[in-house]
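Apart from one protein chain that is not included, each protein chain of the complex appears where it belongs.
Naming follows writing order (A, B, C and D), and every chain is counted from residue 1.
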Amino acid sequence: MLYREAGQFKTSYQADQAAFPIFQDQLAVWAILAVAFIGVPLVGNDFFLNSIMIPFLIFALASVGLNILTGYAGQLSLGTGAFMGVGAYACYKLTTIFPDVNIVIMIVASGFFSAGIGMIFGLPSLRIKGFYLVVTTLAAQFFLEWCFIRIAWLYNYNPSGAIEVPQREAFGVILTGASATPVTRYLLVLSIVVVMTWIAFNIIRGRIGRSWMMIRDMDIAAELMGVKPLNAKLSAFAVSSFYCGVAGAMMVFFWLGAAEVESFDVNHSFLILFMVILGGLGSIKGAFMGAAFIWILPILIRAAPGWIGIEVQAATVEHLNFMLIGGLIIFFLIIEPHGLARLWSIGKQKLRVWPFPY
Amino acid sequence: MAVAEDRSATGLSTFPQYLLLNAERFGSRVAMRHKDFGIWQSWSWAEQLDQVRRFSLGLKQMGLKPGQKVALIGANRPRLYWTFCAVQAIGGVPVPLYSDSVAEEMAYVLEHAEAVFAVCQDQEQVDKVLSMGEALTHLDQIIYDEPRGLRDYDQDHLHSFEQVQAMGRKALEDPKVGEDWVAGIGKGKGGDLAVMLYTSGTTGRPKGVMLSYENLVVSARNANAFDSFDQNEQVIAYLPIAWVGDHVFSYAQAYVAGYCVCCPESAETTDQDRREIAPTYFFAPPRVFETLLTAILVRMEDAGRIKRAMFNYFMDHARRVGERILNGERVGVLDRLLNWFGEILVYGPLKNRMGLTRMQVGYTAGEAIGPEIFRFYRSLGLNLKQLYGQTEASVYVTAQPDGEIRPDTVGRPSPDVEIEIDKSGEVLYRSPGVFVGYYKNDEATKSTKDKNGWVRTGDAGFFDHEGHLKIIDRAKDVGKMKDGSLFAPKYIENKLKFFPNIKEVVAFGDERDFCAVFLNIDLTSVGNWAERNNISYASYQELASHPEVYAMMEEHVDQVNRDLSGEDMMAGSQIHRFLVLHKELDADDGELTRTQKVRRSFIAERYGELIDALYDGSEHKFVETEVTFEDGRKGSISADVIIRDAKVYPVAEEASRQEAAE
Amino acid sequence: MNVHSQAAAAQSDDGIALGADLLHVDNISLSFGGVKAIQDVSFDIRKGEIRAIIGPNGAGKTSMLNVINGFYHPQEGIISFKGRERRRMRPYEAAAQGIARTFQNVALFTGMTTLENIMAGRSLKMHRNFFWQMLYRGPALNEEMEHRRVVEEIIDFLEIEAIRKTPVGQLPYGLQKRVELGRALAMEPTLLLLDEPMAGMNLEEKEDMSRYVLDVNSQLGTTIALIEHDMGVVMDLADRVMVLDYGKKIADGTPDEVQANQAVIDAYLGVPH
Amino acid sequence: MLKKLAIGAAALAMLGAAQVSTAQAEDTIFIPSLTYRTGPFSGGGTPFANGFADYMNMLNARDGGIGGAKIVLEECETAYNAQKGVECYEATKGKGALVYNPLSTGITLQLIPKAPVDEIPVLSMGYGLSAAAVGEKFPWTFTYPTSYWSQMTSILKYIDDNGGLSGKKIGFIYLDLGYGREPIPLLEQLAPQMGFELAMFPVAGKEMQNQSSHWLNVRKENPDWMIMWGWGAMNPTAIKEAAKIRFPLDRFIGNWWSGAHADLNPVGEAGKGYLAANFSGIGTDFPALQDVIKHVIEPGNTQTDPGDVGNVLYNRGLFNAVIVAEAVRAAQAATGKVAVTGADMRVGLETFNLSEERLAELGLAGFTAPIQGSCADHEGQGSIFIQQWNGSDWERVSDLITPMTDVVGPMLQAAADQYVSDKPDWQTQTCG
Partner (left out) sequence: MGLLFDIFINPFVEMASGLDFLLQVLWEGFVSGTLYALIALGFVLIFKASGVFNFAQGIMVVFAALTLVGLHALGIPAFLALILAVAIMALLAVTVERVVLRHLVNQPDIILFMVTIGLTYFLIGFGELVFGGDPKSMITEELGLPTGSTVFDVFDGIVILQHLDVAAAVISAIMVAGLAVFFNKTRIGRALRAVADDHQAALSVGISLNQIWAIVWFAAGIVALTTGIMWGAKSDVSFALQIVALKALPVLILGGFTSIPGAIVGGLIIGMGEKLFEVYWGGLLGGGVEGWFAYVIALIFLLFRPQGLFGEKIIERV
């Protein structure tokens, strides 16, 4: 209905393969970006930025990362939390060793450490598939968690065992630490997430992304098309872990401000996997939808009784929250196992063919 | 480009001259698009000139002489359109052929037209031409567009389009060749033969209609002015290139106005391609609009209940006010508001799905369009109009001007066209577009076009009180009733056939007291209706004789009678009696032609008893009819066919007629 | 640039004359656990021919193809391709050497569209590095567009324009087979292995597919080895036919010779061994 | 979806803003209470939260609030999860929060850097970062009545008094998180000083209930004393395992988070003899508690199970509320305002003095050691005592044991210096 595609034709392959070939979509994307970059900082209060938008974006980025591995390359992983941890600890070490280098550079650099570790733990994927691979990634998860605790060098022998974000500034603006304003941190996170999402999208629609999907859909045929499973799988692990690592570093540096191992535990791996599955495997926008759903919905539920003036015990709300989230996950998987992204594209398709049903 | 500078746009007389002009004035504007290899390949006028020039000079290199004929065989492809101009530029005459015709038909035309070159789209067409071998005494060279499958052909006289263009490019290395070519174009005159279009005609061999540049250029110029077409139009070329309509819309008018012509990827993707291009000007025969509408309704049937209700609500609304808004009449604020909602929810999306969002003008012609269908499109806010035309007239005879649209007329005479109706009711016209003559067929030319330039259309018609022409039937089928009033069977049959429940109609009345009809119900449509109303039936026969079906038919007939009573010429042929045939008319039984046209005389003979019964006042008649089954076996069915009287209306006065038109 | 010229270029690379041996299989034996799938089979495939491998169910035909493209590693025997011997080779290496194939049960990438599937066949020809891939600009974009163009030519060749952007999972079986052929063609192979390309097709589809196979062979000059059940098709298409039964070669020759061979007749009639 | 999200988000933001404007009315005091009544540690979180809430409600009911300002208490559920804790902080700080009791070392670590920026003090009562006891470096953080390190020295003192430390082997079993690891540097430093041998047994969070191998190791190492820094399900499991390997339970001392009724009830008789540190009175024999029972429990204005009143964690939650309430009073006294702000609250926390007399006034005589805050000392010189499980209830078995301030002081100073070292803003700030 909203889509009026008549008259939109492509005269080049570039236009035909553009990220958003439909004009209305382009419009929507620019509108969203405008709201995100201008609208949100203008109207958002600290709570909205600190507790909703920043974590949402960070988790969305991690979901993009996991989606690359699980959704696009078909390798199931439960090590996301730990890979995020690698990024966070790497960034902490980097910035304490080189305090003068811009923190954004360090955050991106920390992704490389995570990518390296990811590749090492990705090696078994050459022989192991499906649920069996889950075990490898869980091994990574628990082993790395253990390292974060046991290797005191990682947290600079801090008695608390936690990494605490030092204050870093660039161009006179405080970027990290408690004195950094939420708006600054939000805009930084948003910029990094937008750029990295764009890059992820590019990789996915190119040769490398295709090789991942080939391995995912039919690994044997892929190999017979000349795709080396080693390269495809390891590159997926590397890129995925890179994204998770950057997300982890941002999580600590731009959101939490301090973190212990608990912030990278297996529950986070599950959390991100939820976001990916519920959002839709193999869909970048699904990663964002999933992150929004899993992160924002509970906050709304927690806030809801207050808004409508019902006195409910905080604990009861939390219990109901668990039940509701669990129930909704089941519900959504039943109505659309391919996730919110599929629901979205069904809806979009409906709008495109409106008023027809197909 | 001296030539172009010398003359104003209106002073040009040939298409190659327009090409030069367009390359100059619209150099970088897109002249042609073709969906190929997944995207819309585009050529600007300057590039188009380049393509045409190279091919043209290549043809010249190959020995094409002025006046020689070049056959064009294939679907709508840029290269075939360029061939028209390339041939014309060196004084040749292009002869487009229907690509779906069989080899023998093709051979006749090629031979008759004395074509020396054939430009074919692909292997299929090349094969057809080659298969005729020695039968083609004039044909010398074959040029193909798509090389697929032709790699192994080793015939010397087979060339690819590229090869020919390469020859042209080589020749162009000598600057003089190019100058000469342009000079040659400059010498073209309006009276020169531009193109030969073969019309199939209902009887006999196809006739080659010779059209001069003047015919086409003036017609195109008038038509462009009539609907204010300029270089901003986009049209989609999907009708056969051998058909005059396509030649005028996609070639003549495009060159004169300088607008862009788009060729779809393939026949299956035409709908999709149209949606992508969203033409600003769209021509389609009624059946295309009919198919589109059917597709819409069928798909809406599958929609959810709410959506369907919404669709029906807004379509009802459109029916009430849509057309009035389109015609610029006064409409209440609330209705306008509703229409605005409708535009968002239904009309806009529908137009979008049909690819007609940007359509400024749409035409339908060729046969009568069902008024319901016509109104449907108009009510969506689409400026769909009717025209009446012929190959011999370079298309335009009459057309509906904006704001004077009637579903049952074909409009006023087009600019520069004079129309007369002779005493037998046949329509005659005279215009600048009138053809030069039939190729190598003076006799036919004489019988069609008199010495004053009046051309017989072969169609019977009349002007209504507003001066709009109404075509009622082929002139030769029009008869007289005993009281002397005009009887046009097809006119009545068409009116009835526009009801979806009626599949076939045979009307009688020539030399009789009144008009009476045989009806065939549409089994799908009536069957659906029966299902919805819990009417069970075992066979066509049982359904056809069902009282409720009869009641329904009676309603339809009554509606037609009421319509007819409003038209003074036709009021006399109101239907007095009708019956629903006990079997479907079938080509296997010889009742229909293979193209599904009613064989009137055969039916009159076969069902003589029933016709008698229609006129002798009996209430029913028992008949037994022999039928042929699908497997070829013969059998017979018998039935007691009921005959009904229909209500007849007195001829209405002027005032009431006005109302009916609303 | 089009398919034809590229294929022609690919062909001239290997320097093997038309009609000379392209692939040589010597005394191959393959077994799984105790089951012998192929026993001591030798044969050759000549450049430019259509070579058929036939035999009853379980005769080891598909295993043979799997051996040729490196998916199975025979316990014994030598394979030489383009004059080079090799013993153990990964499937992707076979692909790099110019062996492409289709599968008995269509093995398309079901999550991708027709276009993407055929693009997938171009994997080996694409080289732009990660950096450019990331940006999807400059060389990477140019490469992508270049290959898209080639893929479009294949789409045109196989007349599948209308399903270009349809996810292959939604296509009817016959079309899936055609897309799979397109994907194999996109690799511009020297040797194309077709595993029952006409299985499960109706007559019309079979005719279409036969036409494409012949066109590929004659126009692109691709050497083809095919397994097929429909004897009629094999006899029409193939230049030479090898017959396998219970993993052993029982006949080899022109279609006519093979048809007259008693062992073949017995095998097909199921005469006990 | 994204579009809708953005709209929803904007609406949310507006709602949030609306709430800010309606919050702080003239005569109320807004105190957020981060609780964890859910999750793996809810067994301990629930009575603590109840004690805190009940005391505040009692003040409202009995005195009409503090100094005439009604207390508005808002619970926010953290499930002992640092991220949710931060979310709670963000959600409530805009409503005029006076002080945060993060109730988790993980959350405390997150809130410490935020405190000076938002000017809301953090009171981590006997948990969190030990270094925060140094008021000069951590002007916004308070650890009354004592820190982990101080507590550890008290426990060591107890061991020394009951058989001597020198030459003994001390086993330290701890939850392998920031909380559990906190005293390790102290132990490592003290071991050579005081001449004892140290053996460490980390228990990972997910192994809390699967400690058999840890206790096999204990059996292998065979220490003379065991000290436990455990929490939640770890505690009963550890005590059961200890009993299983026949480790003498009267040589097994838990810290004050390993000695609640919730920890020992599941163990019951088998846990007899087990020791634990504590700093808040046990039972209901205090006038203040009687007031709570009268004004809150009996009217039913509570979530508390009446049987829980007076148990260790309930009383500790109540004690936390007492400190907050006293600090508010001190802040009101210092500023002369009724509705104090977070910044005023910091002044209150630094100037309050919970002397013996004041405790008696409050109806809590003997409930705990006197605490006196100051600008430099955010620990308040509190002391602990040791209690023992008799199979069904806790019994106090020692007097108040003061920490070894001389040992701990310099270490706290050093740790504080290190913490501040990479925070430029913190280097200039000071108390007062």
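The criterion applied here is as follows: contacts are C-beta pairs under 8 Å (C-beta built on N, C-alpha and C of every residue); 3 or more make two chains touch, one makes a residue touch a chain.
Remember, it's a predicted structure, so these values are computed and weren't measured experimentally.
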Tell me which of D:S212, D:S355 or D:S421 is the one touching the absent chain. D:S212
Where D:P266, D:G363, D:G409 or D:P424 are the choices, the one touching the absent chain is D:P266
Where the complex has a chain not shown, which of D:R62, D:K95, D:K168 or D:K240 is the residue touching it? D:K240
Against the hidden chain, subunit D presents residues 37-40, 42-43, 45-46, 176, 200-214, 216-217, 219-220, 232-233, 236-237, 240, 244-246, 262, 265-268
Residues of subunit A in contact with the chain that isn't shown? 70, 76, 124, 127-132, 134-136, 138-139, 142-143, 145-146, 149-150, 220, 266, 270, 273-274, 277-278, 281, 315-316, 318-330, 333-334, 337
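Rule of thumb we're sticking to: only the chains that are shown with their structure count from here on.
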Using C-alpha atoms only, the most centrally placed chain is A
Among the chains, which is located farthest from subunit C on the basis of C-alpha centroids? D
Leading the contact tally is the pair A-D
For subunit A and subunit D, let me know how many angstrom lie between their CA-based centres, rounded off. 35
Please compute the C-alpha centroid of subunit B, do the same for subunit D, then give the distance between them in whole Å. 89
CA centroids of subunit B and subunit C: separation to the nearest Å works out as 48
For subunit A, write out the residues touching at least two other chains, lowest number first. 12-13
At which residue positions does subunit B touch at least two other chains? 38
Touching pairs of chains in this structure are A-B, A-C, A-D, B-C
Residues of subunit A touching subunit B in the complex: 1, 3-13, 15-16, 353-358
Spell out the residues on subunit B that touch subunit C in their complex, using ranges where they run on. 36-38, 147-149, 151-152, 265-266, 268-269, 272
Can you tell me which positions in subunit A touch subunit C when the two form their complex? 12-14, 17, 199, 201-203, 205-208, 210-211, 213-214, 216-218, 220-229, 235, 282
